[in-house]
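The other protein chains are all here in position, but one chain of the complex has been omitted.
Letters A and B mark the chains as written, and numbering starts fresh at 1 in each.
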Amino acid sequence: MSTTIDRQWTTRLRKRVEGTLPPEKLLPDTQPAYVASWIYVFGVLTLVAMAEVIGTGVILAIFGPQWWHVSGVGHFINSMHLWGVEVFFFAMIVHLWGKFAMAAWRGGRTLTWITGAVTFLASILTAFTGYLSQTNFDSQWISTQAKDGINSTGGGAFFNVLNFGQMLMWHIVLMPIIAVALVAFHVILVRIKGVVPPIVENPEVGQ
Amino acid sequence: MSKRYNPDVDVPEYTGRYAPYDIIKEGTIALVVVLILVLGLSITFGSPDDKAITLQTWSKADPVDFATTAFSELDGSSAVAGYGAPYNTNGTSQHWGFIAPAKWLGVHIPINTATDFVVSPLESQPANPALSSALAQWKGATSATQSAWLTAYSNVSGKMSFSGDRVVVPSAKDGPVPVMITSLTQMARSGALDQALETSKGFYTTDFTKPLLFLSDGTYFASLAQKGHLLGTQWGMMNETDSYPGQAWLWLYTFWYQVSPFNTSASADFLVWGLMMILTAVLVLVPFIPGLRSIPRRIKLYRLIWREHYQDL
Partner (left out) sequence: MSLDWGLGALINLNHPGHYLHWHVIDVSVANLTVMVLMVVAFVAALVLPFPGRKHRKGDEK
């Protein structure tokens, strides 16, 4: 009986998840003593800035893409969305510098580095499609400029930056899904592998 | 150890101390701090919203530039008319040697500037005798006759002016062209051209490809952008309208456009994109690139980050 249960896909998946990411690893209450620098806060700052951007984006989505031109409240939410993006990139880039300085890919953490770098790229594309979705002069100018770059790669054949509807969909549906999935994967990898230990030049000596 | 230890790749297992660290509390504090920061920035600075321009605002502000552009769409000398893929086959797409992905993918958003930007919008206008006969004359003519009219008009268009709601050029053997250009300019000034281009595919639309391409062919649009320091040659990609910070993270991408060979190449976009793709791959693959992955160990900033750890050893 128990072997039948053990062979179930569901059971196997649960055991696998329990083994790779037990609750103590997902939500640890201690960290190695070397985790003691302000540089560590920039990862979490990036995360919460992203939450702020998603939150204000949801409000903008509720009222539609033109709302912020005609409503004072809407314009203020747009301001929070914009400054959230500035804070997000600020924190993310300092986080990137910090992780590079720590060579944080060591000890089997290459995928963590790669997902982080790819998230940076996905964020740039998300922000870009956001600029195109403002429905103002900025969007007009950026789209007519950007078309040449994207057309030159052949991407313009199916990614038309002059098509507002398409860009809005990318900005508020596709890119958020991609970005959130990447960030979730990145954070889970950090939790599975733990915070990278200090660089050890010579393991015999221990430093 | 089975393989040689590499300090840029490997770490010995950590056997040192652990200290309490409340990540949920840290996250909550971070959220509050970021919310206060963003609220403060939004209250202090707000955000820019320069109104979108239309073909109407353009043709009212600078009717001669509009009419000149309209003529360039009709005679096929505008940038979009000779763009190549994905809009048409009239130009050489950007390429590097034989690598020309835009050309390989072909025309996906077909634009014939004479038909789409001039003739079709004019045909959508309410019938008026002068315009109807001009259009009939244009469509009934051979392409050789049309070319002759266009050449005649282009010879006098340098002296173009706008007065009494009409585009005025010295008389020439240019057939229906003056009536067409004047009519299109009047149409634009009334706002009807915006409508005609936006709804050319039907009632519901979210696609502004045609009016944006038309707009981008004139000098008025770019002159507004130049005032806002938004041109590609002004590092404009990272700039925001007015005095706001922009996409500073695009600094490297926009940098290449300022220097040789990119600032003089007809395929600058393609070359810069290619280069940025390679550099992006380098960033993503840093952990695998010998030399590059040793930089953190060489610059020794990690000694500062983990100074307490190294002091304790």
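One rule holds for everything that comes next: a contact is a pair of C-beta atoms (placed from the backbone, for glycine too) under 8 Å apart; a residue touches a chain by one contact, two chains touch by 3 or more.
Small disclaimer: the values here were computed from a predicted structure and weren't measured.
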{"item": "Of B:D8, B:D75, B:D174 or B:E240, the one touching the omitted chain in the full complex", "value": "B:E240"}
{"item": "Selected from B:P48, B:G84, B:P121 or B:P211 as touching the chain missing from the view", "value": "B:P48"}
{"item": "Candidates B:I99, B:A136, B:M277 or B:L304 - the one touching the absent chain", "value": "B:L304"}
{"item": "Missing-partner contacts on chain A, residue numbers", "value": "30, 33, 36-39, 41-42, 71-79, 86, 90, 93-94, 97-98, 101"}
{"item": "Interface with the unshown chain - residue positions in chain B", "value": "17-20, 42-46, 48, 227-229, 234-235, 238-240, 242-246, 248, 251, 255, 258-259, 301, 304-305, 308"}
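In this section, only the chains that are shown with their structure count from here on.
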{"item": "Where chain A and chain B are represented by their mean Cα positions, the distance between them in whole Å", "value": "25"}
{"item": "In the complex with chain B, residue positions of chain A that touch it", "value": "27-37, 39, 41, 44-45, 47-49, 51-52, 68-69, 75-76, 78-84, 86-87, 89, 93, 98, 100-103, 105-107, 109-110, 113-114, 117-118, 120-121, 124, 127-128, 131, 134-141, 143-145, 148-149, 151-154, 156-158, 160, 162-166, 168, 196-203, 206-207"}
{"item": "Contact footprint of chain A on chain B as seen in their complex", "value": "5, 7-12, 14, 16-24, 26-27, 30-31, 33-35, 37-39, 41-42, 45-53, 83, 85-86, 93-94, 101-102, 104-106, 108-109, 205-209, 212-213, 215-216, 221, 224-225, 228, 230, 232, 236-237, 240-241, 244-245, 247-250, 267, 269-270, 272-273, 280, 283-288, 293, 295-297, 299, 301-302, 305-306, 308-310, 312-313"}
